[in-house]
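Left out: one protein chain. Kept in place: all the others.
Coming up: subunit A.
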Amino acid sequence: MDNNINGVKAELEKLGFSFVDETTAYGRVPERGDINGYYIHVTIELNNFPLSQPSITLVKINGKDDLYRRIPINWRHLDEIININPKLSVFKICCLHNWSAKREYNGKYIYERIYDWLNSNVTSQWNPEEDLPSFRVLPQYTNSRLYLSDYFIAKLRENKPKILYQCNVYHEPYKFKSGAKASLQKQGEKYELTDIDFEKNFYHYIPDMPQEQKFEIIKKLRLGDKCAKSHFFVLRLPRHSRFKTFYQLLTIIRDNINIKNLSQEMKNIPFIVMYTGDKGKDEVVSFITNRGYVDGKSDYLVQPLAIESFSNRPIGVDLTVGLLGVGSLGSEVASLLVKKDTRKILLSDFDFLRADNIGRHVLGARYLGNKKSIALANELKINFFKFNALTAVTDEEAAEKADILVVTVGNNQSFDQLAFNKLWHYKKPVIWAWTSPNNILQEIVITTPSSGCLNCYYEKIKTDPVLKQIQQNAKDEIKKYPSEEVDVCGNPHTISQMERMVFLATQIVSILSYYSKHGKFKFDYVNYYWGMDDIIPTPHFGYLEAHPSCFCQGG
């Protein structure tokens, strides 16, 4: 390590850098002259070099250190580290992409990357490899978070530029540096910015959006009933308003927007601002400023709020999937289908969540005694904001409305009722799945009007040499271990290996995903055999013909 850093130091010194302390070099780029009239001074911090990427700070442009107003608006790949006063912001140069400890990443390399960064900025010609997506110049490092939705952003886009709109935003009551806590009766903007402790506390800001159910839910889950409220100003800047630093942004707002006549009761001013970003796309920033800034009586002070938004992902499984049985396996399938952004999931299960289900089901203890289908639908709706995607239904409704059914009911009798009675003449595909004790053998069978029936599969097991062998191997392996655990009442419960149950659920969802994309299946049945200590299952798949011995063929 020492050799590494000493080599780098020597190279940097050769390039005109001097060391202000053991690990911090200070120097000029380019070493002599300028690029299109620009030269910069930087510091390069080599803490934990080479494992940690050197931190490069822009110190001066053309010999001047007032970077907060001097950085040209078209410069890119700069991070602003702000500490309440934007005049004191520190600007980090992002030019060492995908850093790792390599011998060729030496002092000369670091210098050349800084040189290239400056050259790209002053000529606006970026090498695509260096123009990687990066944080914008505005700061991201803060404990405070504002949650926005696509709907909110769309509404904001419709606002007239330069007009101040207002919205209520809920958040945790402020805590002060003095240790005191804000009153719930008083609006959040009525406190001095400098009194609020943003360093030791986490604040979550949730706009009041009654038309968006997800915001009502996160407000309830995150803030509860005892939350505070602030009036935020919402502003869209005209497309020609360009800035790079926070100071430049605040100056644009103060000089161009009518904010002089705000109520004197407002001691801090929260903003949500939409502007045109580097690449011509709309971007949004949020922050809280001090009153003095608005009145022009003091330095700008600013507390940035990081913005997080909920993605509106496209539908991943474009099907209505009916799940008959949402026990151990079915609930995992439902949970994955929600995460796969399935168009619609219909859940059917007459059973209630029992004590022995806990730890073997997606639902936890707070749903004990609840009907599994209803509780699961509610749980997944709320956790993943899928309000219209999940419905608890009966078997018949699921069969009627679904494009495809997944049957994971708990026992043979229930399977038989569905396979040879309720769904006997069913015209849509059905995925049947079950598992043995300890999940040693997991089986998925897909029946369609063009395949054999479930009983044809049972017949095939008797005649197909590979299937026969797999069943025998499984039988031998199952025998070696206890298959059931008995509760205090003496009731037996089949033992499951949950990681394998989740695996089986992933396979069912993969089959559904493929069917959604291609309208067909890759196979009609698949077996996964796991020896008790196996980590990787052995799969075997095949196609299911109508078996001549099966009763469906008159056999």
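Heads up, the rule we're going with is that contacts are C-beta pairs under 8 Å (C-beta built on N, C-alpha and C of every residue); 3 or more make two chains touch, one makes a residue touch a chain; residues count from 1.
By definition in this document, contacts and distances are computed from a predicted model.
For the chain of the complex excluded from view, the name given in UniProt is "Guanylate cyclase domain-containing protein" [choices: "Guanylate cyclase domain-containing protein", "sn-glycerol-3-phosphate transport system permease protein UgpA", "Nitrite reductase large subunit NirB" or "RNA polymerase sigma factor"].
Checked against the full complex, the one of A:F17, A:F243, A:W434 or A:F503 touching the unshown chain is A:W434. Within the full complex, the residue among A:N312, A:N383 or A:N412 touching the omitted chain is A:N412. Counting over the whole complex, subunit A has residues 325, 327-330, 408-412, 415-416, 420, 424-425, 433-437, 443, 449-453, 455, 458-459, 461-462, 471, 475, 483, 494, 496, 519-524, 539-546, 549-552, 554 touching the chain that is not drawn.
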